[in-house]
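Shown here: the complex without one of its protein chains, the others still in place.
In this document, chain identifiers A and B correspond to the written order of the chains, with residue numbering beginning at 1 in each.
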Amino acid sequence: MPISIKTPIYEGPLDLLLELIEKRKLLINDIALAMVTEEYLARVNSMESLPVGETAEFVALAATLLLIKSRSLLPLLTLTDEESEDIKELEYRLAVYQLVKNAAKELVGQLEEPMLYEGTAQEMSPAFIPDPSVTLSSLHGAAQALIAGFPQHLALPKVQVKTIMSIEEMIERLQERVTSALRLSFKEFAGVGKNKERGEIIISFLALLELVKQGIIKATQERDYGDITLESDSVSTPSYE
Amino acid sequence: MNEHVTVEETSAHIEALLFALGRPMSKTELAKKLGVSSEDIAAALLIFASRLTGGITLVDDGAQVELRTAPAASLLIEQLQKEEYSREIGRAGLEALSAILYRGPLTRAEIDFIRGVNSTQTLRTLTMRALVRKVSNPKDERSFLYEPTTELMALLGVRSVSELPAYAETRAKLEQLEAAYRAREERVPDAL
Partner (left out) sequence: MNEHVTVEETSAHIEALLFALGRPMSKTELAKKLGVSSEDIAAALLIFASRLTGGITLVDDGAQVELRTAPAASLLIEQLQKEEYSREIGRAGLEALSAILYRGPLTRAEIDFIRGVNSTQTLRTLTMRALVRKVSNPKDERSFLYEPTTELMALLGVRSVSELPAYAETRAKLEQLEAAYRAREERVPDAL
């Protein structure tokens, strides 16, 4: 029996994110955003290609989510004003988008209602009334204006408000965060014992391994199944206890 | 058929029909379309006439009825219509005309597509002034094609559109832009 998989079509990054939050029946706040970060990244990664022109939005949003996630994992992380603003803006946009999207659903029902029809005005019979502004050159000019006004730039990606950031840059940012958080235990990092989902710990661990592999931080495990201590190479004075 | 329709409802239906179709209708036709008796129509017309609010009047010649503007306003209307059809056609008018000349004949939807805005009112003005005319569309019975009138061609002093400045080049460019845009539209099915 053939299995058909329906791939949901997302309008854009906000839509995808809202879908993930609503699926879990969460309110829009940083806790919810931290909870859906992995799934958002996984979904974006699984997309064969990001919609033309929307790639920057997808990545910018991923960056903000990773920031929220990192903060939830690394309590020592302090955010810059700009970063805090990004998070507030994202929460605001999601809340606005949720209202607009719900209103759009209501409009679908409204389209089922009887529409109101136009009247037919009694028309006078056409009579030739020339207009001195209608000349060969004004018409040629108008045709040129039509050509110039045609959306010929549509195929090109639009200049984005936010700077385009790659996934690599995002990971770099996370590394910086870990480095500056000095020294901390994996339990702290992944939040073991704080009712975290298992999948989340695994993903955190994968992220950690990635950082270790890249030599950004040192991981030491004193005994089997014991806690893993993370230490940044670039900072020599531990201040975390 | 419609046993439970009140005379008020019939009156409203008559008003809506006359307004939407914009032509005189015989009382027999009204009775048939509304599924009521001719007595019902007569009663409803009485109610309708008593409810008229001033600007519109009901003309009844015995057999046919029609909505008209009230005589008190007719002078004002005539003046405004003249004004509407004698002032410059403006940028919208020139754009629609040039689309029809350089890329025509076109349907209203195609003119809207080229201009990116709705052209209903503009085309009505151009038609009233006999600068363009509506002809039936061989591809689709429900729509019309707009083409330049001989008066317009004479006004411009050309025998055919090919004598327009940079005709072939402009037409080709417009065709190319439309094709590129439609191609993108197909790639983004949910564009609207």
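One rule holds in what follows: a residue touches a chain if its C-beta (ideal position, glycine included) is under 8 Å from a C-beta of that chain, and two chains touch if they have at least 3 such contacts.
What you see is a predicted model, and the numbers here were worked out from it, not measured in a lab.
The chain not shown here is touched by just one of B:43, B:73, B:130 or B:153, and that residue is B:73.
Remark: the residues of chain A touching the chain excluded from display are 11-15, 51, 53-54, 57, 61, 85, 88-89, 92-93, 95-97, 99-104, 106-111, 113-122, 151, 154, 158, 161. On the side of chain B, the interface with the absent chain consists of residues 9, 11-22, 33-34, 48, 51, 53-56, 67, 69-70, 72-74, 76-77, 80-81, 84, 112-113, 115-118, 120-121, 124, 142, 184-185, 188-192, using the contact rule stated above.
Following the convention adopted for this analysis, only the chains that are shown with their structure count from here on.
If you average the Cα atoms of chain A and of chain B, the two centres end up 46 Å apart.
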